[in-house]
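Showing just some of the chains, left in place.
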């Protein structure tokens, strides 16, 4: 693919893709600016990395249209766009080699239950087990060893990597990606305490419902609702080893980083960002576009959209940072207090 | 099932199940009070939800026997019991549709090792692998793709969902439930440091022993002991993504929420409640009935039964809450300190 080809390709996504330098060179692939070699394309989206412009071996660099590139131009071509980060992502997609998750068609060793419907173009990998009455849309890929219990429904163009487990009744939308080892729809953790100290299991009769364009990482667990549904809305992105308990609702385009844990019946709004290892108490709500810092502990609802939360128990970022600064100041306070005490004693003597 | 049938059924569990209203209506299923429709049964166990009594569409509501229901009775029937929450759980169990985890009998694709014994009525799912000399009791279900290495013993009426892994020598009791993706009996994390900075693996020669009536969530890991056993006692309930390290002992009816982590050689008493994401240092002990708050960090033993712990390092709830209140007060202290300093200066001038 030549630089010209890349310019044309990016033209689909951006109003203006301005070229500085030669457009004929063939580009072999993408690379990070620090390690790029001759023939490779890279990008600068963050000023922090601008220093590499003078030393990079890259043949093509995608930069913001405001960047002045005259001084660097010897041997490097530049493409100038309004969002160099996204532009580079599109270039990555262009160069990505297709990954083979399961061979075309239904593997002869796949176990297909009764009343199952499978759409055209869908692949089912070796040893996959598809329970009774499951329905899988077109052009979906079910990896080897993935198990669907009965009555699971999956849309079109979705990918379940090998060794995913979906319990009965799970509903999965279109263009959903679920990575290996994740367990969707296991029983919510509900037990009714009895007077002798033991517990009676509360039947978990609901399901999990996953909207379109959701991506779920590896070894994540999303529990079925006690009644009704645990709902992951369209576009949400969930990382590895995340726990989402029964009856939660995760809003559209909300992003949850690795090892975060969401207790039962939590509702999180749209376009929130939840940091890694953050924890949520049960039965609370977050408004839209809230950011939760890594390792924060959310103990109550926050209904103001767009705020940032931090700490344990979490509070709005500004309050929490002020609180933390105050605590760091305790040593100085102690010194002042001791000095005042001494002065007081001297004053009292007089 | 009519309201009369439900009244009779609950009569097995409660001394008194008093009906107010019609007993003839057929109930189609259970629902939450906020979303219940005509023909459904719901419950009120918490005053917070009593407000829904005036608007619910439910045909039958289970309430505490102290609730006065005259004002609501138009069209709703009530069953009054001493514990409406547990009563509703029993109703849920009655309505729960049986889940099909594995077809009756031993799947032809299951691999059964030498010297294996399997009880009557037990199902083994597709592609399950049962190692040499394993023993499985009656009426147990082994899900598809579950792997038992050699010498594993499982009791009666237990359920291993698909894709559970039990390492060699694991002992599992009766009526145990283990959800998908959990790994029981992997090697404890033990390495002996050598003088050159590298490590020699300490062989993990013990086992995991799981008592009767234990439930273990999805993607949880319970490591085998170095010598002897890692023991999960009767009735313990363990959520998803929990880590229990080698040589731990978890007491009877103790409940451990998701993503908690218990380091090696920890002993936890009976009927404890461990919050989500709580962490334990190694080689310590908790007495019976101790509650540990979510995200707490337990750094030493606590031998007083029934206390609550919170914070990092965790301390008894009352001390910790006082400590946290004191810290929130630091801003006010600083203000007072600055004021005193000013007053002192003025006093000194005089």
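Brief remarks on what is shown
To keep things simple, chains are lettered A and B as they appear, and every chain counts its residues starting from 1.
Basically, contacts are C-beta pairs under 8 Å (C-beta built on N, C-alpha and C of every residue); 3 or more make two chains touch, one makes a residue touch a chain.
What you are looking at is a predicted structure, and each value in this text was computed from that prediction instead of being measured.
Shown chains number 2; the total number of identical copies in the complete complex of this file is 3.
As a convention for this text, only the chains that are shown with their structure count from here on.
Rounded to whole angstrom units, the spacing between the C-alpha centres of chain A and chain B is 27.
On the side of chain A, the complex with chain B involves touching residues 111, 127, 129, 131-132, 145, 147, 149-150, 163, 165, 167-168, 181, 183, 186-187, 189, 191-192, 194, 197-203, 205, 219, 221, 223, 226-228, 241, 243, 245, 259, 261, 263, 277, 279, 281, 297, 312, 322-323, 326-327, 329-330, 333, 336-337, 340, 343-344, 347. The residues of chain B lying in touch with chain A in their complex are 30-32, 35, 85-86, 89-90, 92-93, 95-97, 99-101, 109, 125-127, 143-145, 161-163, 177, 179-181, 213, 215, 217-219, 235, 237, 239-241, 252-253, 255, 257-259, 270-271, 276-277, 294-295, 327-328, 330-331, 333-334, 337, 340-341, 344, 347-348.
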